[in-house]
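Here the complex is missing a single protein chain, while all its other protein chains stay put.
For clarity, chains are labelled A, B and C in written order, and residue numbers in each chain start from 1.
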Amino acid sequence: MYRLDKGRFDEFIRLLGREYRTYAPVRTAGRTGFAIVDSAGMIDTDVLVTDMSPKEIFFPPSETLFRYGRNGIKTDEVPERPIAVWGIRSCDVRSLSMLDRVFGSAVQMPEDDRFKDPYWNHRYGSSLLFGSACIDPSPTCFCNWFGGGPFNKDGMDVFTVDAGEYYLLEPVSGKGQEFIGGLACLAPAGESELDLVSAIAAEAASRMPEEEDLKEAGRKLSDIFDEPVWSELSAKCVNCGACTFCCPTCHCFDIQDESQGSEGRRVRIWDSCMFPIFTREASGHNPRALSKERVRQRIMHKYSYSLENYGEFLCTGCGRCVLVCPVNLDIRDVLRRLLHYRAEGKCNG
Amino acid sequence: MSEWQPRILAILCNWCSYAGADLAGVSRIQYPPNIRVVRVPCSGRVDPLFILKSLQAGFDGVLVSGCHPGDCHYISGNYVARRRFAILKPLLEFVGIEPDRVQFSWISAGEGERFATVVTKVVEDVRKLGPSKRIVKKA
Amino acid sequence: MDNSYVPIRMRVEKIAVEDPERNLRTYDLAFEDEDAGKRFNYLPGQFCEMSILGKGESPFGIASSPSEGDLLKFTVNRAGSVTGEIHYLREGDAVGIRGPLGNWYPVEKLKGMNVLIIGGGFAFTTLRSLLVYLLGSRGDYGDINVIYGARNPDLFIYKNEIEEWRTREDMELHLTIDSPVDGWSGMTGFVPSVTGELAPGQENTMAIVCGPPIMIKFTLPVLTELGFPDERIYTSLERRMKCGIGKCGRCNIGSRYVCIDGPVFSLAQLRNIPEAF
Partner (left out) sequence: MNVTAKLRETIRELFSADKVDVFLAWEEGSLPMSSTPLFITDGAQADRAIFDPRCGNNLSVYFTKDSRQFRGKRVGIAVKGCDARSLVLNIQENQVLRDMVVIVGVPCNGVIDGKKIRRRTGGKQVTEVMENGDSVTLKGPEFSITLDRSEVLSSSCLRCVHPDATEYDVFLGEARAEVGNENRRKALDEVEALSSAQRWERTRKEYEKCIRCYACRNVCPSCYCSECFVDQNDPQWIGGTCDVTDTVIFHLIRNLHVAGRCVECGACARACPMDIDLLLLNLKTAEEIKKRFGDTAGIRIDGRPVMAEFREDEKQEFIMG
């Protein structure tokens, strides 16, 4: 553990900026999201769950796959400096690890280069993540359902705790150790500082909600695939994409061409399984034409299919979708309802 | 480099304004060569989307012209269009698109002279504004 | 690192119009870059994303067989904006493809077995690939039976080849159309019922089915009734696709992605997927 006095935080951020494009939570007009910072003053150090998730750093809402024109096809230059992120929460770090399961390669064929997404890999592969402990979890936090927690360090390079007057930094990966190892603005942490961290951690843990038993979730959900409960649950959903766009693990996308004359670019843009045209074929046939089918797809994808394909849930319990849903279709309630569906005795089996 | 010339898209109705443009042509009435014409069946066919899309694609101005009130080939197309334009214009002004970039007129099949005057006026208005920058999409 | 989103440049070598309404056209494409062609190794059943820069991409099953040479064959039905644009292509034009994508028909397992190929309409593309592939090393397989249905005689694709297949002695071809038409000498009736009537034996036989969803849906139970075990029935499915490499999220049926886990599935696999039919 190292201690970084807040008086030297700006120096630290500037040092980081020499080697990395540094992203951190920034507040603009009341909204928070991750943006490139070059000084500590730009960073919103208080925000817990940013409005926009950090997936936008690694998988932007729209990005150019390549440009085309009379001279053929060209991909954009990859920026030299790798990405560092300061102030990313435990749940969000885990969400990036999950996305890496999708984009990094194909689980079925991990060695096959064809399934490695170059755009994701060049950003995420060389990134340095400074995760922040959550001192003050919010009532919409439920990361503990998925094996996370306010002090979970999975996927981080350096774990950081805001201890009031200073930050405590703990290297988690070799890459993290390498970066902070020799920094002059850091000092080794002492006993009292470590005790403080334990106290903060205990307090944060006490704020977490009761855990939901998700051990059998994948199977339970598959079992009720054809039950009417999906229609009941989806009745109030208006099929907007707010939940999927704010979700740190939703990654569905569309590919479109944008031309001006003979020049143009092929772009990848966020898409959503909530939209009917997402799956509609040119013939007009749509395998997920009904709202019920789309809501079911979102839930099954996150809590059942992902288990089969990646061995983990595609949800970290960050609570963003709970906050943004315009009809308050709270995913925690949805899950509880579904997982206890059989227990309620509404269907036989 | 030669002096900047405004590029104007003229969306003309088939029955009056397009014929008016035609008359200006066959009568050899001079008007600035800055317009590109798109012919539509009726000014009522003009979706504000066409106008915004033209500006986005880099046209410096858009002129929409139809039959005079009462003369619409489809009886009321231009009346409906008029309501649409009546709210489009203040809305564009409100969001900061220079009002002179989007103009409307009524030109009949017999008004070749008037067509030339209108085009000249639009080109001059847009020339004063300079190249369009605000809603133009960059590649 | 390879970039699977960037298409390979191809040249349209030959275009064949397949139907009188000119909605179905078959394109033979040649690799512009010889190396790219050498690296492109595929088997019957796989597909490609065909790319028209400025319009977008659409997935098409590969209709040629790797045993035929270097050209890739695709049959395109005009349906949406990309396919509409493909229909404007002329011989000599450039087009992009990404692939080969997806899995393939179980050609290894077919060795030494009888093969029953059942197809419908313009979905016969990858079945053509398979048939040509099998005929290319005919000695490796047992009896080859083909049932091919179309709405009317005009809508069969690869008509020249059909003539040739008809006259071959080392395979059986049964053509059927939905309802009687003057001058039609083949069978009449929908593919599922024709399959039932012909009642091909299931012994040591693998059934490969590809066609419109409704045809597949009704043919599979017929095969089951004829005694085909689920492990010896294969079918190829279709979904809207974009990336083709299991990322973009739209082509899944249950937990399986049609683009990487499919498009070819055995009925045994499909039985475990809730929304397969």
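Just so it is clear, a residue touches a chain if its C-beta (ideal position, glycine included) is under 8 Å from a C-beta of that chain, and two chains touch if they have at least 3 such contacts.
Values in this document were obtained by computation on a predicted structure and should not be read as measured data.
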Check your understanding: Quick one: which shown chains sit in contact with the chain that's not drawn?
Key -> A, B, C
Exercise for review: Tell me which residue among A:Asp10, A:Asp51, A:Asp154 or A:Glu281 touches the hidden chain in the full complex.
Suggested key: A:Asp51
**Study point:** In chain B, positions touching the absent partner
**Key:** 48-49, 52-53, 56, 69-70, 76, 79-80, 82-98, 103-106, 118, 121-122, 134-137
Study note, to complete from the structure: Touching the unshown chain, chain A contributes residues 29-32, 46-49, 51-52, 61-62, 136-140, 235-236, 238-242, 244-246, 254, 256, 258, 267, 269-270, 272, 275-277, 290-292, 322-324, 326-330, 332-333
Revision key, fill the gap. Hidden partner sits against chain C at residues 56, 80-81, 84
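Operating definition for what follows: only the chains that are shown with their structure count from here on.
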Exercise for review: Averaging each chain's C-alpha atoms to get its centre, pick out the one most distant from chain A.
Suggested key: B
Exercise for review: Give, as an integer number of Å, the spacing between the C-alpha centres of chain C and chain B.
Suggested key: 51
**Study point:** Distance between the centres, which are taken as Cα means, of chain B and chain A, whole angstrom
**Key:** 48
Check your understanding: How big is the gap, in whole Å, between where the Cα atoms of chain A centre and where those of chain C centre?
Key -> 39
Revision key, fill the gap. In chain C, the residues touching two or more other chains are none
Exercise for review: Find every residue in chain A that makes contact with two or more other chains and list them.
Suggested key: 264
Exercise for review: Show which residues of chain A lie in contact with chain B when the two form their complex.
Suggested key: 260, 263-265
Exercise for review: Under the touch definition given earlier, write down the residues of chain B that touch chain A in their complex.
Suggested key: 57, 137, 139
Practice item. Quick one: which bits of chain C touch chain A in the complex? Just the residue numbers, please. Key: 1-7, 9, 53-58, 79-80, 82-83, 96, 213, 238-240, 242-243, 245-255, 260-261, 274-275
